[in-house]
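Mind looking over this structure? Questions follow.
Here the complex is missing a single protein chain, while all its other protein chains stay put.
Right, subunit A next:
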């Protein structure tokens, strides 16, 4: 079974190389990309099954013993993230293939789209599987470098403008991360996460706090946590629809994943908990207030994306098993739902030529299927029962109530308010774009939506509904993953079966 662990990284990288070689054979290129992501998804599911049944899988790359070489660890959290991300990337790839086939040339992803997309996938999976800090950094850099290319596809003026901000902010966060790595290494003499557990605990408390906050700062920028989130709603909406969708679903969640690891494995003392709770509250409220003020669907959705990062942070900052389980469930839910909404927004743009709410109207009548594809995930995002968004929020709020204390109750209130305001924001889109009388379509409108695009979105909507139906088992996995994270020993024991050196 151990041979499976590196596959989610190696297979997409190999696929990227192949698709780059086959740049003049578009049909073959597409087939390879799809096959690669199907394999990744299958491997991810196997890894999750194995991690759930028998415990974490560990691979020592090149047979180098643990603290010397690179370690890849697939524990329940990593495997769960892998499954969610692989499923979403596959659907988005199908969507973009549908878009590319419909109008080759105009919006069609240029030939480098497929290799870059696969490299992005490899970066994401590498970040999830990585068992040491520097490899995590490399994973981040792989996915960021690919995302720079995807965000500036075509090099139009607007994308260059948005891309500049994005690239510079991401580079800065990478520099901070690298500085933190340098300091951690200087303080402890290792970067292996499992070995750091013991060595970080032995450090003096003030030094721990400095390292802790440097890591949180770096991951906070990547996860778009409130005071560090202004880059996101500005840059994401300018990219092509599938690219925005996959960015919204995955990139910020990699940052959240890194925050979860930092808070549980490296610094479980919860000394940053109060700061994180306050930041989570501000992220939720400021984000959703920004969303309410927007008049463009993509920008509005980007602000809700920022806002809902606050929920995950809330769960992590509670430092209880229930909070952590809620946060993990919420990450999986949010990856799926937010991506679906951006894909639906892309379909709206394709159908009417615009995502500006002032120019839209009557889509529920002219494109009823599209209405349904937007309506279901929107309800789930807002947290309307019985959808997965409701269950995730309920779990988090319950954990908040159980934790007690002024701050936790404030967050429960803030979370409820954010949920209501999300409902308001999505209702605004629904009323203006779908419900009122039809508007004249723009010049770029096309009557027909490519079948593959629609089916890819349908698949994601079904996946989102599946999360609702399978919420019980999924919550079980999340709870077990949270338990393992809180105990820390399963991770360490898996990497060092004979005890840490």
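Assorted remarks:
Following the convention adopted for this analysis, a contact is a pair of C-beta atoms (placed from the backbone, for glycine too) under 8 Å apart; a residue touches a chain by one contact, two chains touch by 3 or more; residues count from 1.
In the analysis below, contacts and distances are computed from a predicted model.
A chain of the complex is left out here; the name its UniProt entry carries, from "Membrane protein", "Branched-chain amino acid ABC transporter ATPase", "Co-chaperone protein HscB homolog" or "Na(+)/H(+) antiporter subunit C", is "Na(+)/H(+) antiporter subunit C".
When the whole complex is considered, the residue among A:4, A:20, A:61 or A:145 that touches the unshown chain is A:145.
For the options A:167, A:272 or A:360, the residue in contact with the chain missing from this view is A:167. Checked against the hidden chain, the listed residues A:2, A:179 or A:431 yield one contact partner: A:179. Where subunit A meets the omitted chain, the residues involved are 134, 138, 141, 145, 148-149, 152, 155, 157, 160-165, 167-168, 171-172, 174-175, 178-179, 181-183, 185-186, 191, 234.
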